[in-house]
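Notes for the one structure printed next.
Here the complex is missing one protein chain, while the rest keep their positions.
So, chain A:
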């Protein structure tokens, strides 16, 4: 009998040595003359356990974690004989508390099987959303999205239904669906994981969007730092075309929809939706003033839905399970689930999908297990390079968009980067300004020049903390950037800077302010 094993083929599992593990097992199988079938599934996102091996054993899907090729002597024999005897045996994967306590909707299929096998996707509930959308009127599809309370996952949390409604209502000979897969925030990898572990879900969501608003062409704007995602998407698109899921007559209907992957070229600002559209048009990625809204004048001047990977993927869940089921998850105006990416100096890093409303402390300590270095956590940056650094006093904040906004922070795309007590917060503040220097599109002076000045002023302040003029200058500069910038690049770069200064003044050589 053939032995079937699952080993992730995603970027992180491979970066940790999954390919070498596969190679060792293949050698052992050949030597023992055992028929072996290794399925390169996607990762479930428990990166602290990768490379992880899974197999069906006595009716259960069991796992063995942190399997390095260098420790794999006799591994195949152990698997054949009794995998439970392996020192890294984890038991039934779904029962591990790290997974069992999550609410997986978008990432329910991730890691289950071959990500680019359409039959696997169907068997795991895929395409039900698209089938349902095809049975409804466009208006009813948009209504479902609106009623679900789905908000954009790219950062701004704008209601997806309102955006789709605008595009549906626009008269045009051509409309577009653009997927924002630029995922530039450090500390985020949810889009990547979805594209590498369950790419059909994104394609399905885009097709649903196309049917809803009357668009026949979709583009995925993918950052060039994600070659594996590019490969998986293109293979999935080919398979979907072959099976009649994409192309003319989607699933035998009278609707057509096709998708093309376009690569970015290493510019953070191209994650901003209007810069992204300029880039897709073959121009420099310059931010456009709004209005006009992309929903009315977007790609090539046509009405365009621009949504994040996770937003579009969630659309397939909403259509498959119904707006009410989706809406039942979450809290306040944050509906559905939140994908948190535990990153940086973290013991149990990876992706977790949880209900909105739980605290930062819970996810960093209960799921994340604190720092990987074993030292105390000192600061947590949430929401990417434009997000605030939060000190311990703020770790009980509930994870929802409004609570974070009230505290002067943002959830953004759900990136949570943990730092231990060796971090120099003045250096982090400087980095935030330097990042803005490198990545500004250059349109507004406060962003382009202010960030250059910001680096200089921080250097002067650190060199001579007694020079109070520099601190005042830095605050003024932050004000100017916040108020005089067209987009959040210049407008929010002050956020990490100010939080560093406010909560960690000692790193700048300053005394704590009386509060």
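The definition used in the following text is that contacts are C-beta pairs under 8 Å (C-beta built on N, C-alpha and C of every residue); 3 or more make two chains touch, one makes a residue touch a chain; residues count from 1.
Please note the rule applied: contacts and distances are computed from a predicted model.
For the chain that does not appear here, its UniProt entry gives the protein name "NADH-quinone oxidoreductase subunit E", which is one of "RNA polymerase sigma factor SigW", "ATP-binding cassette domain-containing protein", "NADH-quinone oxidoreductase subunit E" or "Ectoine/hydroxyectoine ABC transporter permease subunit EhuD". The omitted chain makes contact with just one of the residues A:189, A:257 or A:508: A:189. Considering the full assembly, A:283 is the residue among A:60, A:249 or A:283 that touches the omitted chain. Contact with the undisplayed chain is limited, among A:423, A:444, A:462 or A:478, to A:423. The missing chain, though absent from the display, is touched by one residue of A:62, A:346, A:388 or A:444; that residue is A:346.
The set of chain A residues touching the chain not shown comprises 11-12, 14-16, 47-48, 50, 183-189, 192, 224-228, 262-268, 279-285, 299-300, 341-346, 349-350, 372, 381, 385, 415, 417-420, 423, 428, 431, 435, 438-439.
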